[in-house]
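With one protein chain removed, the remaining protein chains of the complex are shown where they sit.
Up next, subunit A:
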């Protein structure tokens, strides 16, 4: 176990190094001058040059890269060109919102997706199976901006049950920041009104995002279950008089979950990065919007910070996936 972790962690460093290198050079090759964006179009040439000097943009790209990496090792992501605040501060502000949204969507997708997948496999080719597949395919093939708006139309406009934007009501004070996840922080501090209010705000965007991810989970569970159910040891178990839930959950599901974990783990990574559209529709103050605005502004430090955090998350999830593998089936050594 320890070996796997050490090996994986060293890989992690290499991967992150590669990601920073590629992103840094790519974003600096794009023509466009962030200093110009910053000083405005009518500032004099002198001012422009001075700002470029301040930002280090007058240095060769590789020098800029080393300066950046030096800072990064010390935990400094540099200052955002657009907001003129340390990127770390911005990320700390926006990342928890995205994480909270993605995590909730992820949990909803798993909790609804796994039972549907099992049901579809066990009741293969029946009405249940067709309905389950229809539901999940509908989710993956409906663009988020569409299902999100339909959700707003139904739950906000017609029934007036759920809010259409933001993380919490303007009049409700958010819980004190511990993790930045409103649900968690308000739970820990026992702030029930903030908890209820943020859950209420989270419901629609998280369900929308989960709807789009559902198919990945159900289809994978269904396929793996079908494969496992056709194997000899299941038949042996059946011959030995083991049926029903015991067979299903103790013998079949455990094996079927192994490939599911890989797929689902990776889909969480894409949830994190892909929440941009959902964040726009629901005015969700997350990283997605932050990075889109940063890209338009050629805000290199912000783009780098975003990429770094997302790839870090991805690599960590991968590690967790592998560890879960190991826990589920100790025969997998690698």
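Note that contacts are C-beta pairs under 8 Å (C-beta built on N, C-alpha and C of every residue); 3 or more make two chains touch, one makes a residue touch a chain; residues count from 1.
Basically, contacts and distances are computed from a predicted model.
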Look at the options "ABC transporter substrate-binding protein", "Acyl-CoA dehydrogenase", "Sodium/proton antiporter complex Mrp, protein F" or "NuoM family protein" and return the one that UniProt uses as the protein name of the missing chain. "ABC transporter substrate-binding protein"
Per the whole complex, from A:181, A:298 or A:315 the residue touching the absent chain is A:298
Have a look at A:28, A:93 or A:133 and name the one touching the chain we're not showing. A:93
Hidden partner chain, residues of subunit A it touches: 30-34, 36-44, 46-47, 50-51, 82-85, 90, 93-94, 97, 107-108, 110-112, 114-115, 145, 149, 152-153, 155-157, 160-167, 169-172, 174, 192-193, 195-197, 199-200, 203, 206-207, 249-250, 253-254, 280-286, 289-290, 293, 296-298
